[in-house]
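Just one protein chain is left out here, and the rest sit where they should.
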Amino acid sequence: MLLIINEFLSKEELHYMQQQAKQALWEDGTKSAFGVAKNVKNNSQASLDSNNGLQLSNFLLSKMGNHPQFVSAVLPHRIFPPRVNRYEKDQQYGFHVDAAIMSIPGTQEVLRSDVSITVFLNEPQEYDGGELTIEGAFGTQQVKLKAGDAVVYPSASLHSVSTVTRGYRLAAISWIQSMIPDSNIREQLYHLDQSIQNLHQSDNHKSELNRLSNVYHNLIRHFAQL
Amino acid sequence: MLLIINEFLSKEELHYMQQQAKQALWEDGTKSAFGVAKNVKNNSQASLDSNNGLQLSNFLLSKMGNHPQFVSAVLPHRIFPPRVNRYEKDQQYGFHVDAAIMSIPGTQEVLRSDVSITVFLNEPQEYDGGELTIEGAFGTQQVKLKAGDAVVYPSASLHSVSTVTRGYRLAAISWIQSMIPDSNIREQLYHLDQSIQNLHQSDNHKSELNRLSNVYHNLIRHFAQL
Amino acid sequence: MLLIINEFLSKEELHYMQQQAKQALWEDGTKSAFGVAKNVKNNSQASLDSNNGLQLSNFLLSKMGNHPQFVSAVLPHRIFPPRVNRYEKDQQYGFHVDAAIMSIPGTQEVLRSDVSITVFLNEPQEYDGGELTIEGAFGTQQVKLKAGDAVVYPSASLHSVSTVTRGYRLAAISWIQSMIPDSNIREQLYHLDQSIQNLHQSDNHKSELNRLSNVYHNLIRHFAQL
Amino acid sequence: MLLIINEFLSKEELHYMQQQAKQALWEDGTKSAFGVAKNVKNNSQASLDSNNGLQLSNFLLSKMGNHPQFVSAVLPHRIFPPRVNRYEKDQQYGFHVDAAIMSIPGTQEVLRSDVSITVFLNEPQEYDGGELTIEGAFGTQQVKLKAGDAVVYPSASLHSVSTVTRGYRLAAISWIQSMIPDSNIREQLYHLDQSIQNLHQSDNHKSELNRLSNVYHNLIRHFAQL
Amino acid sequence: MLLIINEFLSKEELHYMQQQAKQALWEDGTKSAFGVAKNVKNNSQASLDSNNGLQLSNFLLSKMGNHPQFVSAVLPHRIFPPRVNRYEKDQQYGFHVDAAIMSIPGTQEVLRSDVSITVFLNEPQEYDGGELTIEGAFGTQQVKLKAGDAVVYPSASLHSVSTVTRGYRLAAISWIQSMIPDSNIREQLYHLDQSIQNLHQSDNHKSELNRLSNVYHNLIRHFAQL
Partner (left out) sequence: MLLIINEFLSKEELHYMQQQAKQALWEDGTKSAFGVAKNVKNNSQASLDSNNGLQLSNFLLSKMGNHPQFVSAVLPHRIFPPRVNRYEKDQQYGFHVDAAIMSIPGTQEVLRSDVSITVFLNEPQEYDGGELTIEGAFGTQQVKLKAGDAVVYPSASLHSVSTVTRGYRLAAISWIQSMIPDSNIREQLYHLDQSIQNLHQSDNHKSELNRLSNVYHNLIRHFAQL
């Protein structure tokens, strides 16, 4: 599922992140690329060794854990520490599939990348190029969103960031291991949960909502791998 | 899931079956028992070689395929030709688990028994004893229903028919292979379908009903083994 | 996976089908719609009771079983008899998900619809509107192909045919139960098979090709449900 | 599986727990309820911030890890810190399904609730009402056990504690994530293990016992999710 | 699992098959090879168009369905019509993996080859070479058995028949789709069934045997794909 979340960040949150990013220490983006991806990556990223880089990462980590629609769609189990990256003019990230297994820096743990997220941190008018291009089950999709918007997509898809030809592009990225490994089941659970939320707001069919809610929890129980 | 369906048969259908049963040819019930079950079975059954026995069987077969609640709960893929059986005074069927794989008589096909059904064909006041006793995940349950009612239960459970001590007991039984092998998933699908039906009757949340209906079909598609 | 197969039909095959279609008997398309889909379907279809309709169906059935790329991508187990349908001006088919389980007409068998196919039978210039719109994991995709081209897509996706506003639209459709129920596995097997074919043509790494071919067969064996 | 374990606690262990409970600090039970359950819960629980509450919890944790029949039936992987709770006159816990995913307090870890346990800590004569009512696959079951007895049941079932109408009810509860997510497989493994234990005691078929023990370990290996 | 069944055929059955084989019509063995295997196969086989060839095939088909150890180990669902084949001096069958999916001749059905069987029909002293060599999970195994013995092995393994250097080699082969697709589960079920049989013969632990038998049937029910 390719899901676009408008205003993932509020104006204030976006402003805070932009300020932190300005003061961050920038390092070569290939430091966090695995395998084949290393050869096609060409950008810079906020170092986690700098205070600001770490705060950006932790801020987004906590945001992801608390955003209802994101949680409903992704059912996150483990989240890779988010990184802010920056593509200057003539930089790009060629087509690649994200590595399936990633070591979480500074821990002994590994994570299976089920879902990728990109949060756009400056406005599309500020740069030319820099589209996130995703080749998925349903043909090619080009994504370039407003500052504060986010896109969530399968890590299994082939994707790229096309060359920036004017200005610079600022965005944050992360990878998530879902509690529900099967993407089809995860998508049906998302729809079931959203239906329950929507019926809840406008409705007094309480016993049916309880029943649907039990179905939802029992399906989560059936499929969750922790 | 142990599901009791009241008035599975209408008064007219019940009457028709009782009349046919009176004229049926009766044979030893062990003719259709497999393995260990043979030793503990003691009853008689309407022969499928007689016209009336065959008509009883086909009538119930068609009934099962068209009863909405039964279909929703069982999602039948293959149905063993139903048999009418009769326990006289002092007859019984000891505890047994139904064989997992059954040859369908008169064909080359086999069936996996996921679900069993018993349809009661005479009134509980007409006999003493004859309870269907099911030892399941949730302790022991005793079932003795009105004529025309039916009980649906997992073939995997240990069950028995206790000794008839007065009168006789008339009932029909069958085994069903479900499209959905996993009983937990089947149960959640049943609740989802029933919720959709109930919301449908009282409601105008059309887009949510479409969404829930798509979730239902896509879960069926994910799990159905045909 | 949404897969477009250019020139699925050769010029001769296309011509043959167009001629047969001209002489076919046309009936109301809702005759073959299930459940909710009935309300949103508005077209006509070639009756299978007519000679020409039946020949069209059998011709496509055989074509699907023998087209290497289609077989590699779909790994068909059961195919619903294809139907040719026709949308006149102002006709359309609203958004729907195909029913998960379909009875195969004239048989006792059922089929699980994993994959849908649409074969376009007249040229896109001959009509306005009539786009096949597929809402999938990757946003909305609009498909309108040359005569003889085909598109293969998941039956689980929400899709529609938009209103024809000029001319008429002629196409054939069918649904397929794959030997490989899981769509992600099926997609990886398709890529593996295509890689083997491509390496085969240009290469003499015979032992590696044998090894990859064994992996392919053993994965098919692991996942095929027959 | 609903399993009743008589004398889960010895007389001494029971006495110890009753003494600790007397000195515990009691807090509002809704502090540990999730989602919908919060609205229907009305009791008090021993605070884990008090020494006695923590000792009660740790004592039961260790007990669960070492009780052979409990381990055989549940095959625990993660155990939620047990809580002692207390229902005064007019208190109850309405029907609810336990949340599928629970955060383990004071850690970063989560747990999938597969199995629930209730250990009864005072005698049934000391209160009226307070039955644990479980609506499961096999109809409704009411459970009210002697002090020291325990009941183990699926967290997926709908259950409630009915209103206490005289005296008070003291019990401990916990939730367990099993190594074997599928409840049917877990039940078959339990029976296989119990058979091996029983044959072991009375028997000298050593080579068959070795063979059955290998089957047991290899099935555990096949299904355990750690 | 590689399983050798000594005296799969009785002396009489062996004699009967040898006599029929003498009168059979022989055809080129590549007629029944699929894909890559065609290039490495060099033998002849009894034609199913001849009376004797067909009788040989049907005789073995029925034998396989009724041999208790074979049924217990393989749990056959569909059996490819067995063929008798013959390797003359200098003939062989190079290393290959059997095709995963096979069309059953003369029907519309297909079969997934889970298990292969070779029944040896003449004595090992009558020829040099002709070993069945199986490269499996556990290294390479060479099999050359007495007339009437059989070997059962996974179709997924790489195997060959080495060149006959003196005399001729007569054997029958077939492929079987098991009710239990997963080979590890199938192997554990085989051991469980064999243990039950062995305990049965020497024992009076009736209640444990019933329990183990229920476990066996419920595991079959859980995994059988029909």
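Miscellaneous remarks
The chains carry the letters A, B, C, D and E, assigned in the order they are written, with residues numbered from 1 in each.
Rule of thumb we're sticking to: a residue touches a chain if its C-beta (ideal position, glycine included) is under 8 Å from a C-beta of that chain, and two chains touch if they have at least 3 such contacts.
None of these values were measured; they are calculated from a predicted model.
Note on the chain not shown: across the whole complex it touches A, C, D, E. Contact with the chain not shown here comes from a single listed residue; of A:Lys31, A:Arg112, A:Lys144 or A:His200, that residue is A:Arg112.
Contact with the chain that does not appear here is found for just one residue of D:Leu145, D:Val161, D:Met179 or D:Leu199, D:Met179. Only one of the listed residues, A:Ile4, A:Val71 or A:Ala100, touches the absent chain: A:Ala100.
Although one chain is not displayed, its contacts with chain E can still be listed: residues 1-2, 134, 136-139, 141, 153-154, 156-157, 183-184, 187. Touch with the hidden chain on the side of chain C covers residues 184-185, 188, 191-192, 194-195, 198-199, 202-203, 205, 208, 211-212, 214-215, 218-219, 222. With the whole complex as reference, residues 77, 179, 210, 213-214, 217-218, 220-222, 224-226 of chain D touch the missing chain.
Just so we're on the same page, only the chains that are shown with their structure count from here on.
Looking at the partners of chain A and chain E together, the chains they share are B, C, D. Separation of chain C from chain D in touch steps, taking the shortest path, is 2. For the pairs B-C and A-B, the count of C-beta pairs in contact is higher at A-B.
Although chain D and chain E share one sequence, what matters here is the overlap of their interface residues, and that overlap exceeds half of the numbers used. As a whole-number value, the distance joining the C-alpha centres of chain A and chain D reads 38 Å. In chain C, the positions touching at least two other chains are 156, 225. With chains as nodes and touching pairs as edges, the resulting graph is of another kind, matching none of line, ring, star or complete. You'll find the chains touch as A-B, A-C, A-D, B-C, B-D, B-E, C-E, D-E.
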